[in-house]
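All protein chains but one are shown at their positions in the complex.
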Amino acid sequence: MEHLLIEITKALVSALFMGMVFGLVALGLTIIWGVMDIVNFAHGEFLMIGMYAGLLTALILKVDPLFGLPVAGVVGFLLGVACYYGLVKFLLRGPMIAQLFGTFGLMLFLRNVALMVMGADPQSAHQGVLVGKSFVIGPGIVIELTKLAAGGLSVVAFATTWWLMNRTEIGRALTATALDAQAARYMGVPTEKMNALAWGLGGVTVGMAGALLVNFWPVDPNVGLLFTMIAFTTVALGGFGSIPGAAFAGLIVGLVINIAPIWDSIHAFLGPTSFQGGQLHQFKYSFVYLAYFLIMVLRPRGLFGWKY
Amino acid sequence: MALLDVKGLGMRFGGLEANWDISFQVEAGELVGLIGPNGAGKSTLFNCIAGMHSPTVGNIFFRGQNVTGYRAYEMARLGLARTFQVYVATGDLNVLENVMVGAFMRTSSLVKARTKAEGILENMNLASLAQERVANLPVAAQKRVVMATALATDPELLLLDEVAAGLNPTEMDDMIRMIRWVHGQLHVTVMVVEHVMELVMKLSHRVLVVESGRLIAEGEPSDIVRRPEVIKAYLGERYVTEQLGEE
Partner (left out) sequence: MEVLKSAFDFSDFPKIDLCVAGAVGAFLLVFPALPHSGFTMATMIQFLMFSVYGMGWNTIGGYGGQVDLGKAQYVGIGAYTTAVMMIRWDVPFWVSMPIGMALAVGWSFMIGYPLFRLRGHYFAIATIATSLILKDVFESWSFVGAARGLKIPIKGEMPNFLFLQFRQDYYYYYIILAFFFIGLFYLNWFRHSRIGHQLRCIKDSEDVAQSLGIDAHWAKIKAYATATAFVAAVGSFHACYNFNIEPEDVMGLDLSVLIALMAMLGGAGSLFGPIIGAAILVPMKSFLGAWLGARAGLIGLDLIIYSTIIMAIAAFEPRGIWGLITRLRQARRN
């Protein structure tokens, strides 16, 4: 029994830290959505690129993966801005279907370029200050240092973004553009630059999230789709456009994804019963997809959303 | 039995009381105008009757049937048609096809729908524009198309939403003539929501005045214009005393 409780607690703690990173992943998406009402299908691919950026920095420069963070952030920023000026700007002129397909094309493009350049094999960071190390709380609750750092840095990133959006002039300009672009333009806000900035900001946050994530989640070119779905679910749950929403929802999604392993532990503990259809953990991502569907149908505004 | 019977209608959006305690009737064969200053709640009332919102309080009866809360398409099928002010056309349907969509409400036959639509276009002098994209037409023609489409559903009651907006005097005369035709020849009861006084005054048998969400006056056009409460609604307190003072 005690063993079970420990297993559950371990899974919960892990889930929470993972959830913080998910929140950070969703943050970029919700910013872009909030400011520009455009949905970035390639968001997961941005994350994937951030992951590779972080990983490669560590491998090539032979430094700790943690140092990949700023590099991934810069790469993310540049990527976001480039995508805006190179593609998104034109998509805004067209109907919604064009925007959808445009960013969808971007997703395929980035994914396959990565496939060509990096190959299909999953890779992960194998050494570093934090990798593989953990510390123990209480009766055997193990907390991996990578996850702890990821969670901690996510919180810092969130706080910084929140401060940026709410307490600086640039942030206010961004918010103004989000609420009413026309009016913002009349007030002298350079909305074009704001749009590019939103994409840059989205790119930075998700790039850094990638560098954090790669410490405990292997990266391969196809990892993007899953995270796009996770990000969308998180944003939908938290409410499109809401920053605190993204944080809160990230935690919940982190739990949902880890529910299945928790359930399996309970299940294994209770002894084999005839559960036809295999282990639940195979469906852990399906839970995310299902969650998205249910949220959108039952409460599209999400928890804190102000726009739908 | 009145064609349209509105009893104690109220519509609240969040904290805003857009309509409050509005009651009136429209008899079959009437041509009724609904006026009021900007923000008075005309559009909200209009949309409630048309089925786009469900009133928070009160009831709506159409042909004796309680239709409170009925959706827009249900109202249309019962015989209540409406026009839209801003015609957002992405250009997929041409004029004929647009009107056919209206005709398709009453029939599923392609031939019948097309014949009916062509007939309506003929009557409204739009036949030459049948193959044009609606978005390419001048405003006045677009409004005729919108009306033609609504008429294709064979309505008993037609709600016209600010049809005079943006028309020059000649076009306005055309519009007045057309509404008279719809009312007189097609025997459609018409309710006109308007800002442009000229149209309402020339056409309506009866006028309803809405202000700040309430119905403040009801009567014949020539009578309504002299009422103090109506003058006050549009021009403010000062003018009332000035007007009455002069008399």
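Chains here go by letter, A and B, matching the order in which they are written, and residues are numbered from 1 within each.
Criterion: contacts are C-beta pairs under 8 Å (C-beta built on N, C-alpha and C of every residue); 3 or more make two chains touch, one makes a residue touch a chain.
Since we're looking at a predicted model, the values are computed, not measured.
In the entire assembly, the chain absent from the figure touches the shown chains A, B.
Residue in contact with the omitted chain (choice from B:M105, B:A127 or B:A140): B:M105. Summary of contacts with the chain left out: across A:L5, A:L115 or A:A183, the touching residue is A:L115. Summary of contacts with the chain left out: across A:L87, A:I170 or A:L255, the touching residue is A:L87.
Residues of chain A in touch with the missing chain: 39, 87, 90-91, 94-102, 104-109, 111-113, 115-116, 120, 225, 229, 232, 236, 277-278, 282-283, 285-286, 289-290, 292-293, 296-297, 300. Counting over the whole complex, chain B has residues 50-52, 71-73, 76-77, 81-82, 84, 87-90, 92-93, 97-98, 100-102, 104-105, 108-111, 113, 149-150, 153 touching the chain that is not drawn.
The criterion applied here is as follows: only the chains that are shown with their structure count from here on.
Spacing of chain A relative to chain B, judged by their CA centroids, is 50 angstrom.
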